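A single protein chain has been removed from this complex, and every other one stays in its place.
On to subunit A.
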């Protein structure tokens, strides 16, 4: 028990003394190469984590910390993505498509259920059902593009209940009551019409449930009548969709009711025949009633809606399905308005599907009628007048026919014979109607189109350009070519054939619309070389006169298609015509394209150092970076940051660390506003330091030394520019450890100093979503910091205590929360530091770095100063305790108690027991005992501490304290 620092007699006050001979085993931390991080339970898949572990052979601590940082800051999602058990709460939602709304609808009117009953088995998955078609029609055909069409009783609509203004409701109800045939109403707006239809639907269900069949029929007629009016012509296809939905409901209700009555149950087995007759009679009655509807259009619509009911009265005259369908299709000719006529044709085809799906011949007749009217229309003044009346362009007007025609042709083409297709084609040959051709191409099986591609391409050339624009035809054609499998030998000839025409289009928008489709053809069926040629042609068209400015969205879609088809980014970069294409974007689409480019780059799985690629990355990264500012959404910034980081991860120069550093310098310049990216860059630089160290096997040459200094300088400059204080602090700590490890001592010192000055900028509380104290983080950060200080050599001029004192001061001045014991906790850590420094040998060393034990231990001045520091720290802790012990708050009392016991343990461990220390321990013990709650963790802690004192049997002083405590209590 000899003290190396003998207390001089002059000293008036005995001092607390450090015990310099603690049983520390001096240890240098040794690392070994590992494949995976011990904390990481899942084998890392990402290249970058492997990379980082490759270099770790020196300091495990730094590596660990770094890797932790790495994983948490760079890709917080990577783990979860790899994890199979990962549960996506949304995916479950998708699985069970149970829509509560549809339930209500079903219970209200049984709409859903009814529909399912009526599905025929005839169609297969190639057939696009009407239900799928509906939403797109509703979306496309509206006279008011600002508000989407919403209908409560259709699955495409959203809201469950629709409020119908009472005055409109009354008006409609009145109309229903009136027997008058003609009700001249003022021109209605689109929302009015939708509202009317809503009313009709709900009234229909109401009437049906109240067994008011006649009223139901009236409502159906009323609904069909709405389809006579074409005044809002752009809305007509949507109106058709909604109105026929009501008619379907009506038809299905009628059908199901009769069907139900036909089903024999046990009760009525006796008079089964009678009941069947009765049901048939009901059915006939419906048809008689409908046949006497005065107006043609409602009569046809309502009859078509209950077309399926004809199956109940087979055997009566004129009820054979084919005869009925033929008759109706002929009667449709009586509808003068060609648009209205074509939609009712579509409705007939749709409902006849339920009655006899195999019957198709009438569709040909319908198409013939369509072609006839189209021809007549072109020859008469009708078209001209119509366009003028509705103030609509020819293309728009013709476009209104699209959904109906598409449906007709789809029904015809589905599971049909080549003869039928041939018949339709001959119809085209006669008429040259391009609208018809467009839908022929879009609805015929793609493979049929592909194998007859030359013929179709000639058709397109022949088609009149009046009814439908040529470029649309080519687009439709292109889509089919992409979907199908054209014969290998013809792939190029088709393209050439088409392009001969397309390349001469004068309107650049027409041209690019076709190109947008055909790029996919080229990508799917041709080689990279052709793609490049194709791109060249595009560039040739759009560069002059800055044509590309007006077609940004098309270009964007072209680029996106290229990205989806060619995943290897280096292949793309090697195309001479690809990058010039990327240069043509501006504004919002430039941002989009930059983002897509980076996405493509980051998802490619090659690690590269290709300068062109890097240049591309930096160019578009810069564009993306510049498009965001402080007003951008945080989430967007986060996404872009991750994207950029992923791209940075793809770029690796291998052993050429200097180039890597240069790359990082450029990145910093480019992404100056992204904290996350800068964070990644600093870690990247740290990584190359480690790599260098590994390359020289721990012994730096002058050249590598200066390189390391450059690296650390990079860190030193970059770190302060990061806004996030926590990232910044961590980086300082890691950077300074690496600097120490690489013997860049003065720079390490500077980094540590910077870190100390930034401590005061740590906010005591964080207000993000919820208020959270940062105290715990700060304490643990400073503790790590102190443990690094153990080996950090003292400053040659400012002395060994320069940093510690600075830290001490910062901690003292930091605005801790009231009632916090953080300061005391950290001071206790500092006591440990003092203890370490007082040892002959430090507990650990860094290779080739002389620490304070080698520099100062024998220096008496050092020892004196250390003891002074030690004493002042204890005093400060005690005064801190003094301040806090009168706080009434329980929590604070608990904390104070903990500090007391912590301090006792620390003193026992690091201090040399003299009388002063002993009495301090005794007092602390009593103080803790006074405030400790009887049954708590603290009381156990206190008890254990006491028995620890007792166990230190070799020290007489300890025994004394122990006895004294025991006796006093």
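Here is the rule we go by: a contact is a pair of C-beta atoms (placed from the backbone, for glycine too) under 8 Å apart; a residue touches a chain by one contact, two chains touch by 3 or more; residues count from 1.
Definition applied: contacts and distances are computed from a predicted model.
Participant: According to its UniProt record, what is the protein name of the omitted chain, chosen from "EKC/KEOPS complex subunit BUD32", "Leucine Rich Repeat family protein", "Adenylyltransferase and sulfurtransferase uba4" or "Vacuolar protein sorting-associated protein 26C"?
Facilitator: "Vacuolar protein sorting-associated protein 26C"
Participant: Looking at A:278, A:426 or A:605, which residue reaches the missing chain?
Facilitator: A:278
Participant: Write down which of A:233, A:283 or A:335 is the residue touching the left-out chain.
Facilitator: With A:233, A:283 or A:335 as choices, the missing chain is touched by A:335.
Participant: Which is it among A:128, A:296 or A:965 that touches the chain not included here?
Facilitator: A:296
Participant: What subunit A residues would touch the chain not displayed?
Facilitator: Considering the whole complex, subunit A reaches the absent chain at 228, 274, 277-278, 281, 287-288, 291-297, 299, 317-318, 327, 330-331, 333-337, 369, 372-373, 376, 382.
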